[in-house]
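Only one protein chain is missing from this complex, and each of the others stays in its spot.
The first chain written gets the first letter, and so on, giving A, B and C; residue counts start at 1 in each chain.
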Amino acid sequence: MQQPTPQPTPQPTENATKYAWTVPPDRTRVIGTSVPRVDGPDKVSGRAKYTYDIARPGMLHARAVRSPHPHARIVSIDFSAAKAAPGVRGVLTWKDPGTEVMYQGDVVAAVAADTEPQARDAARLVRVEYEVLPFFSSEAAAMQPDAPVVFPNGNTQAGQTQETGDLAAGFAAAAHTLEATYSTHVITHVCLESHCSVCEWNGDQLTAWVSTQGVHASKQQIAGALKIDQANVRVICQYMGGGFGSKVTADAPIIIPARMSKDLGAPVKMVLDRKEEHLDSGNRPSAFARVRAGVSADGMLTAFDGVTWGTGGAGQGANFPLPYIYQFPNRRRAHTNVYINTGLQRPMRAPGHPQGCFVTEMLLDELADLVGLDPLELRLKNLPPTAPDAMWAEYYRMGAKQFGWDRRHPTGDRNPGPIKTGMGVSANQWGGGGRAGAAHVRIQPDGSVLVQCGSQDLGTGTRTLLPVIAGETLGAPLDAIRAEIGDSNLPFAGVSGGSTATPGIAPAIRIASGRARDALFARVASALDAAPEELAAGDGRIFVKAAPERSLAWRAACKLLGQEPITADGQWEPGFSSVNTSGVQFAEVTVDTETGIVKVTRILAIQDCGLVLDRLLAESQVYGGVIGSLNFALFEDRTLDPRTGVMLNPNMEHYLLAGMTDVPQIDVVLMDMPERGVIGIGEPPTVSTASAIANAVRNALGVPIRSLPLHPHRVLAAIDAHTNSGGGPA
Amino acid sequence: MAQNDDPAGTVSRRDFIKTVGATSVAAGVLAPAAPVTAQGPAALGPGPVPVNLTINGRARTLQIEPRVTLLDAVRDHANLTGNKRVCDRGTCGACTMIVDGRTVYSCSTLAIDVQGSRIRTVDGLANGDDLHPVQEAFCAADGMMCGFCTPGFVMATVALLEKYPKPTIAQARRELDGNVCRCGTFNRVFEAALSAGGVNRG
Amino acid sequence: MHHPDSPAVVPGVQCEHIRHKAMYVMSVENRDALRFYDAYDSASYWCQETSSGFGPDGHPVRPDCCIAGRGCCRH
Partner (left out) sequence: MKAFAYVNPSNESDALAALRSGGIVRPLGGGQDLLARLKDYLDEPDRLVSVKGALNREAAATGDGGLRIGAAMRLFEVAEHPEILKRYPALAEAASTVGSPQIRHQGTVGGNLNQRPRCWYFRQEEFVCFKKGGNRCFAADGENQYHSIFGNDGPSKIVHPSSLAVPLVAYGARFRLASASGEREVAAADYFTLPSMQTVQKENVLADDELLTHVILPAPGNVRSGHYEVRFKESRDWPMAFATVVLAMNGPSIDSARVVLGAVAPVPWRAEDAERVLRGRLLDDAAADVAGEAAVRGAKPLAQNAYKIRITRTAVKRAVLAAAGRSV
């Protein structure tokens, strides 16, 4: 593994001063208030058209034929019965006979028919003959020294050992050492809108409606896969039903309809069903860590020695950051990727971080007990130095007060009765800075404003950020501003991923809006008997800074443009956004020791995110991250049958997800740091909750549960082991 | 972690993996069915038959197969695409419609089986641009993110408030327990449910 | 993020068809990232030729094996 090449931080430009986020004190601020999302009415009324809702005249429906086997060679594919079935218009071979399928759900072929049920019926009539091959359904199986060769470059791949400091000296300095193995499990993204697209050709021009995290990225990938010019592809995604990292790749559900629609001369739609979505649309890799760590008598971390492994499925890696955040001056880490025959991992909300966070935070709580320190104290002693992007110490102290940490009992609830309570904490960090964004702003003479940006809305509220930023900058009323996103014909923007979308596009929108505003000032200044630079905009008016009573209402000002609109463009520049967020979370749980059932009662999430653009939307991101992580901690768990490698819960019945009654009180504290500019927070809030919950369970029971999810059988087994080891009744 | 102690592939292939397609009969292949008994009602289908539905107050006749679910009939044949298909197995609630005053999973209801019922979908809730109070409350509280579960949650909340205009916390949680959100909007959906005003008993 | 994510794809070394998310994320580099933890590669890779995680030869797509010598590798 290679270190990333550090690059110089770009220097702020002239625009960064000219259009800095600062707001004159003499007018109302839009940014940072709670503006309801502009497309809320469309979403609550069902008017919002997702890719899944798109219907085109003459549209056909494609359905994949998928391998039921975890590993097999395709011997033959017989389409004859499928071709004869009602409504069938075409078939496609995705993998040729002689090649191998590597996991259950791997695509072999596809059919297209007039209706979706016909396509589903016909796909079942495609007869595929397989030669079944050896496979692995678990990491342990693939790691056996005498395992058959299933993956040609090795069933496992060891990374380079990374070592910092002097491990032997670190352990020599330790008053206590701990050896333990921790693990987290595989979960799938479960986007409610499954992966889907509609592809339609007009001559050599392809229009693709895609449920995607990146309209421009999809355009590039589709063109690459089809070997056509990027200029001939247009990707549209007005609304999308969740991605969580899995919708960056242009995969079979896009390329199959693109190819079939070309061949068949009709638009083709392909929508995965829930089972396909679980099997073949990505997952979060598993993580195992066998750790030996040392701590000094006064609670300073001295040494960390970790051997880690995990699987990202059939040939993909599973690395994760470790140790996480806390400073071990002497450390060693050796990681091995293990390949098994399942669907491939894809980035999933904060890739790697929830795993590394779990291992490290669990370890820290155990070390704190060895030393006899409050776990919060141990953390405070071992954090990196405080910096604007590393405020954990301050947040821990603040959160402890708000959460009532002083009511936390020492490890093991001694109260009588079967229901035990506990508290836990955990920290997170994330980069959250982006640089890919361009925007176009047009002020029309009638006062209406068009803001365009080729980003897309993953659910974070991107569309709303356009009028919030433009409204703030232009001083125009929000309802005069129309936002256009989700179309690759709009100015370039990067994918909504890595929490980079907002920091990527917000500077571009700010600059384009600022330029448009300056152009407007130049055109209306004479009407206010002022020089352009003496003007300001806000609260729906253009006014003279020194004499605000000399003003023009927004529409009156725009009327002065005559017939000529103002247009302006902007691109990301440094100085409006930055990287790195820090956050902490507190969790309180009850554990029923007679059933093993964990209930989360309260979560406190403190998160910084630089400049808060829209408080309502930013808070929603934190709620969502917390609940996603609660699901990771307790409920969701991709379960494979060990004998056959077949997934047992590719549905939403046995693949458990929290419902209303399972969701606790969640208090969100957003730390507004406007001086840092915009930073994305889609990911960091989902890093910490699971480990805070697991630490709270440990605090309740007096015994750690080192594997997720915290299923009752694990909780009861831990209680039993503790009791049997003389730990007394938990 | 399960140990794969079984040498790969030794599970008998007779047990595992039914030959795909062996038992399938595609739509329309079956001959039209004859009446079942001399006195009983005739069997309809399996091919398309006229199905009469009253959706959002409007009567429609759709030519559909008996196997078509209410959800697919409304979406694909009546072109009302507000409610979504997510799990398609009656577990997630995105397809929630109100039939004769009560919430149902429209993915797990046959369209042909609810003829004569009053069917309400999210598409019929607003009056033009005038949103239903529940919809207003969802917007104000940001009770949505990606919005894909939202139509189902809105319908479940409408039914909740028509049943209990002033719900207790327990009633609200319970009546909304049949819906799942993956983005994690629960707290704000809940806020919306408790703050929505002006909903009459349906 | 400044992911120390996916550092391993180098133009001219790996196949030109290899893809991973960071190519499309365009995050800002953060020189301080490494003060918290060691570099790691959590990326998932795919092949633009096949639109899947397996190359035209059916074998997994990864920076360590999408290199010269593999039949389908292109520079």
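The rule we apply is simple: a residue touches a chain if its C-beta (ideal position, glycine included) is under 8 Å from a C-beta of that chain, and two chains touch if they have at least 3 such contacts.
From a predicted model like this one, the values you see are computed outputs, not experimental measurements.
Counting contacts over the entire complex, the absent chain touches A, B. Touch with the chain omitted from the figure is made, among A:82, A:254, A:483 or A:646, by A:646. Although one chain is not drawn, the whole complex shows that of B:112, B:183 or B:199 it is B:112 that touches it. Touching residues on chain A toward the chain that is not drawn are 68, 104, 117, 121, 124, 418-419, 594-597, 634-635, 639-644, 646-651, 653-654, 656, 658-662, 711-713, 716-717. Seen across the whole complex, the unshown chain contacts chain B at 2, 12, 14-18, 23-30, 33, 36-37, 39-47, 65-67, 69, 88-91, 93, 96, 99, 102-105, 107-110, 112-113, 156, 159, 174-175, 177-180.
Just so we're on the same page, only the chains that are shown with their structure count from here on.
With centres defined as mean CA coordinates, chain C is found 19 Å away from chain A. Annotation: 41 Å between the Cα-based centres of chain B and chain C.
With centres defined as mean CA coordinates, chain B is found 28 Å away from chain A. Chain C makes touch with chain A in their complex at residues 1-5, 7-8, 17, 19, 21-22, 24-46, 48-49, 51-54, 58-62, 64-65. Per the touch definition, chain A reaches chain C in the complex via residues 1-7, 9-10, 95, 99-100, 102, 107, 151-153, 157, 159, 162, 164, 214, 217, 220-221, 224-225, 245, 248-252, 254-255, 282, 285, 312-325, 331, 333, 335, 339, 344-347, 351-352, 356, 384, 389, 429-436, 494-495, 497-500, 503-504, 574, 577-580, 683. Interface residues of chain A, counted against chain B in their complex, comprise 36-37, 39-41, 43-50, 52-53, 55, 65, 68-69, 71, 81, 85-87, 115-118, 121-122, 124-128, 132-141, 148, 150, 183, 190-194, 239-242, 244, 273-274, 288, 457-461, 616-617, 619-620, 623-628, 640, 642-644, 646, 651-653, 657-661, 663, 665-666.
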